[in-house]
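Only a single protein chain was left out; the remaining protein chains are all shown in position.
Take a look at subunit A:
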Amino acid sequence: MTSPDGVAIEVRSLWKIFGPRAERVLGGPDAELDPGELRAKTGCVAAVRDVSFTVRPGEVFVVMGLSGSGKSTLVRCLTRLVEPTAGEIAISGEDVRAASPAQLRDLRRNRVSMVFQHFGLLPHRKVVDNVAYGLEVQGVPRRQRHERARAILSLVGLDGFAEARPDQLSGGMQQRVGLARALAADPEVLLFDEPFSALDPLIRRDMQAEVVRLHREVGKTMLFITHDLSEALKLGERIAIMRAGSIVQLGTPEELVGAPADDYVADFVRDVPRSEVLSLRWICRSPADDEHLDGPALPAGTIIRDAVPAAMESARPIRVVEGDELLGVVDRLDILTAMSGRAGTGS
């Protein structure tokens, strides 16, 4: 989980162009065209264009974007399930693009696992054999891999279902099997491609909680794809927003909501209740001359909604502090404005 430079995944200038003679497009001026023109002119689709980011060990990194923005392609490029057209990928410092087939298999077997939107379970195998599949292809003996699979099954809350067939389980349980399969080989990195999109809202919430719990318990690095903003906000420590193959903004949920980079991102986050995402930092202002600076003090990272009790207790403006330093003040009116969703303030 630790690499020399403390980076779990590093992606630099990654491109994936589907279609004939993709390399030629990349070298030439056509690469700058927008998707529609590129398709009309060359018949190629640039699914990922010039994407760079890094993921820290133990982080939950979310990629989101509309359908067709290239999220699935991006995540498949990381272990070369889709062969990238250009760019660099390093996982724990190891160059993935230069890996030989054997090294690549080793990477997929031991260090990076993936969970799929449509589960991809094997209907002809029992649940336990599905979970043990990864160990089986590595040649782990049967008894050992079953033991491990059963342990993982109880970790994801599927005790007692080891002998069932996948089609006897509900959608949510099937995805738990998918999750268990990914965890079985104890990889450093988990990739999720819209794992819960096919599930009912209630089950989806359960599963999100499950992922949060697992992340706390096993502390894996996770790269999570979704097109559901609330899911992204709930899980992501940092979120990258993609459009037409490029990352248009990368930041913490607060940064995205507080300072959207362009209209596309602003549109995305429009319906987010700002008071539940932004912290006081985003709405504090310099105190007016006549204001009293003896109100309650709250750290700058406090979520706005959580400042409400303090504001109710004292009529004085709240002092927003970072360590010992005073960043500014927030009064009841500021908080109400933020909660009513009007006025996009930014610092």
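Keep this in mind: a residue touches a chain if its C-beta (ideal position, glycine included) is under 8 Å from a C-beta of that chain, and two chains touch if they have at least 3 such contacts; residues count from 1.
Here is the rule we go by: contacts and distances are computed from a predicted model.
> Pick from "Glycine/betaine ABC transporter permease", "Pyruvate dehydrogenase E1 component subunit alpha", "Septum site-determining protein MinD" or "Fe-S cluster assembly ATPase SufC" the UniProt protein name of the chain that isn't shown here.
Of "Glycine/betaine ABC transporter permease", "Pyruvate dehydrogenase E1 component subunit alpha", "Septum site-determining protein MinD" or "Fe-S cluster assembly ATPase SufC", the absent chain's UniProt record names it "Glycine/betaine ABC transporter permease".
> Which listed residue (A:Glu59, A:Glu136 or A:Glu188) would be found touching the missing chain in the intact complex?
Of the listed residues, the one touching the omitted chain is A:Glu136.
> Would you mind spotting which of A:Leu107, A:Leu169, A:Ile247 or A:Cys284 touches the chain that isn't drawn?
From the options A:Leu107, A:Leu169, A:Ile247 or A:Cys284, the contact with the absent chain belongs to A:Leu107.
> Looking beyond the chains shown, say which of A:Ala185, A:Val211 or A:Ala338 touches the absent one.
Selected residue, touching the omitted chain: A:Ala185.
> Pick out the residues on subunit A that sit against the missing chain.
18, 76, 79, 81-83, 105-110, 113-114, 116-124, 126, 133-134, 136-138, 165, 178, 181, 185
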